[in-house]
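What follows is a short report on a single structure.
One chain of protein is taken out of this complex; the other chains stay put.
By written order: A and B. Residues from 1 in each chain.
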Amino acid sequence: MVEILLDATVRAGTPILFATLGAIINERAGIINLGIEGLMLIGALAGFAGTFVSGSLLIGVLAAFAAAFIAGSIHALITVQLRGNQIVSGLALTMLGIGITALFGKTMVGRTIEGFERIAIPLLSELPVVGRAFFNQDLLIYFSFLLVFKVWFFFYRTRWGLAVRTLGENPAAADTCGVPVNLYKFLAVTVGSGFVGIGGAYLSLATTPMWIENMSAGRGWIAVALVIFAGWSSPRALFGAYLFGGITAMQLRFQAMGTTVSAHILQMLPYVFTIVVLVISTLRLQKGASQQPESLGLPYDREDRK
Amino acid sequence: MPDLLQIEHIRKTFPGVIALDDVSFSVAEGEIHTLLGENGAGKSTLMNVLTGLYHPDRGTIRVNCQPVAFASPRDSLACGIGMVHQHFMLVPAHSVFENILLALDRVPNLFSRKKYQAKIQQLLDEFDLQLDLATPVWKLSIGAQQWIELIKLLMRDCRLLILDEPTAVLTPQESARLFKVLLKLKQRGKSIIFISHKMREVMEISDRVTILKKGHSIASLSRGNYDDKRLAALMIGEDMIPQWEKRAQAGDQIILDIRQLAVRNDRGLADLEDFNLQLRKGEILGIAGVAGNGQKALAEVLTGLKSASHGQILAGGQDLTSSNARHSYIAGIAHIPEDRKSIGIAPDMSVDDNLIMKNFKNGTFNRWIFQDRKAIRRNAAEKIEQFAIKAGPDGTPVRYLSGGNIQKVIIARELSERPAVLVALYPTRGLDIGSAEYVHKVIADGATEGMSTILISEDLDELLKLSDRIAVMFRGKLIGCVDPQNTSREEIGLMMSGERQGGAA
Partner (left out) sequence: MKLVTERRELSSQLLRFCAPLVSIAVALFVAGFLLLAAGVNPLAAYQDILVESLGSLYGLSETLVKTTPLIFAGLGVSLAFRMQIWNIGAEGQIYMGAMAASGVALFSGIDNHGLMLLAMFSAAFLCGGCWAGVAGFLRARWQVNEVIVTLLMNYIAILFVDYLVYGPWKDPKGFNFPLTAQFSDAARLAEYFDTRLHSGFFLALFMALVLYLFMERTIWGYEIKVIGSNPKAAQYAGMKTGLAIFTVLFLSGAIAGVAGFSEVAGLQHRLQHGISPGYGYTAIIIAWLAKRSAIGVVIVAFLMGVLLVGGDSLQIYWQLPVAFVYAFQGLILFFLLASDFFIQYRVKLVRGAAHG
């Protein structure tokens, strides 16, 4: 029972994990991205269509990354180069994502593909309780573990990571050190968006191997909230995403057990839970030294007079 | 010595302002060249042009006789030009090491932490500086943060170092130490552009002085060809300076009695500790101290923006620390904030609207819930004339006004309710001399009429000139109170660095 629940937790948490990591990369560079929801849909459709056309899951995943990368570059262009309002641009990206995936996804509705399959890691997958959940999963989940580590390593062990973190804190400081501010910000937004796209692809390639209009169902927004919960750190994003996955898994479990509680009420749980988590993590943020990037959401204009 | 840098006919405009208009000067190798000019003369703008942050509209910059165009700080760094900005370019949340590392050239993406830590440590030892590389920058004093900025440039091996008013955040003793380091660098052939408006320092350290005035370079003089009178005359010129006289001593009636006040900041540290102070009617009480030693917290707790964690504020024997009376009383305290643009004004709104921010609903400017636009306009016209505010056409958003005029808008508003107490934080910072004198006059006139002022400033000359008493703050505590008439700058300086206690409060 615990094993099954844990397994469902990881599977439900993974798309959100990818999305949260992508959002963290954005916000570390000082750019708020409220287009996560739209990017997930774009990733989901591109991933499904890529796989459907080519027959290869790998190409599907790459297509998801590329499509979200390109869509993210609109947000990057508007917010970085053109210093536009990040909140409005993100909302526009979400709307665009919902709209164009509905438009172009029409031909994909009802088609099927072979989704990702589980690959058991010898020995480890035999472990009690955690074995099945963490070591008998599909390739994308293993990739998500790697990505958590990679993102952490990038930010805290490489010079580029240091530069990107500085952009989020004080872009003027990075600028006077000779860091190409706009280029790095642009890349952080686009690459981050790409990973969000993979999160979307997980929905259409692994969770349910098909395309359904608006299939992200608010997960992108939950990811945006989880960034704050995670304190902009990738290991804590893993924890947050699985916490959320756990709620979802339990909700599905309740439904499967045929409780008398309405399905609609149960479906509210993840959203209610996310708000509660958001409140708690905001409170915690104010107590300790804040991890929020200092210049988050602010456009950088070198010639602005102080 | 050949010229390392030549600047010719530089012009730079901002929306509505000509910041630089035909500036020329040159810097030789191994020279300490001072840029002198009052606030608003264009010194910082010129340096931002030189470091590639701003693009000049016109003019040429030559490095080693080669014309250069800087598209970004990257380009000017490549030419060996580096700057310690007045607003530090540091990330408070990052460690000293991380801040310095980012400034280094040619660091591989996967760098060896040990190797670079050793390199930085070597330089620190060379200049006899104590800095822990792992400490986050926000924990350091402003003085220490400035050293980090300098080290960033030295690690990069810059040939021309620009320091923008570096002594503004230092005690006299720390400044002396900085000068020693600068002379050492000069001996090694580095060129230094030193920006200041403090005559004393300029006389002490410069090889050459260029004077900027209203965006023009009006003279370049070598050592021996100038004295402080000559420089002052060139710098200020024939600007009209309002005349005022200091009136008689303060009365005996105690207006405000602060007892054992303590304030904690967001990080849970003490901004203010065991703070005791008495303010008399009609008194101007100066508060000296290096920025960041609790002055801001003091102003904020007095004006009700922050709450005290301990202690009492008594006004006429009544405890105001946490009672409801506080709110109505706080309204009687006027406040000239430190950061005038970020908390003093609503930048997108007109002068008219900004002038009524504190009393928009006390009946003067409203009838029931509706605003009385006519009364608001009348009030603005009155204040604009009384305080000589250059406000532009009616309805111009305040953000387009100059710093001096913004400050006048704030002062006009704060004094309009005839407050009993004025808390002024660095009220003349960044103002040109004419505006600064005007502010001094307003404060002195207010004292004549019985207003008590707490004047917080980092400019000792200003404090000595205006104050009846000077209290010195260090690390959130009151070190002592002195009489400006018979106390030397050096004594106050020692108290500011916490090395000496003063008389009783």
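Following the convention adopted for this analysis, contacts are C-beta pairs under 8 Å (C-beta built on N, C-alpha and C of every residue); 3 or more make two chains touch, one makes a residue touch a chain.
What you see is a predicted model, and the numbers here were worked out from it, not measured in a lab.
Taking every chain of the complex into account, the absent chain touches A, B. Checked against the full complex, the candidates B:His9, B:His55 or B:Lys441 give a single residue touching the omitted chain, namely B:His55. Note on the undisplayed chain: of the listed residues A:Phe135, A:Tyr202, A:Trp221 or A:Tyr242, the one touching it is A:Trp221. Taking the complete complex into account, B:Met349 is the one of B:Met349, B:Ala381, B:Ala444 or B:Leu464 that touches the chain left out. Among A:Val2, A:Leu146 or A:Val279, only A:Val279 touches the chain left out of the display.
By the touch definition given at the top, chain A reaches the unshown chain through residues 34, 38, 74, 78, 82-85, 87-89, 91-100, 102-104, 106, 213-214, 217-218, 221-222, 224-225, 228, 262, 264-265, 267-268, 271-272, 274-275, 278-279, 282-283, 286, 301, 303. On the side of chain B, the interface with the absent chain consists of residues 14-16, 55, 62-64, 66-72, 74-75, 78-80, 303-305, 330-331, 335, 337, 342-349, 353, 357-358, 360-361, 366, 369-371, using the contact rule stated above.
Just so we're on the same page, only the chains that are shown with their structure count from here on.
Annotation: 44 Å between the Cα-based centres of chain A and chain B. Remark: chain A residues 157-160, 162-163, 165-166, 169-170, 172-180, 286, 289, 291, 294, 302-303, 305-306 touch chain B in the complex.
Those residues of chain B lying in contact with chain A across their complex are 14, 51, 53-55, 72-74, 77-78, 83, 85, 87, 89-94, 98-99, 101-103, 105, 107-111, 138, 152, 266-267.
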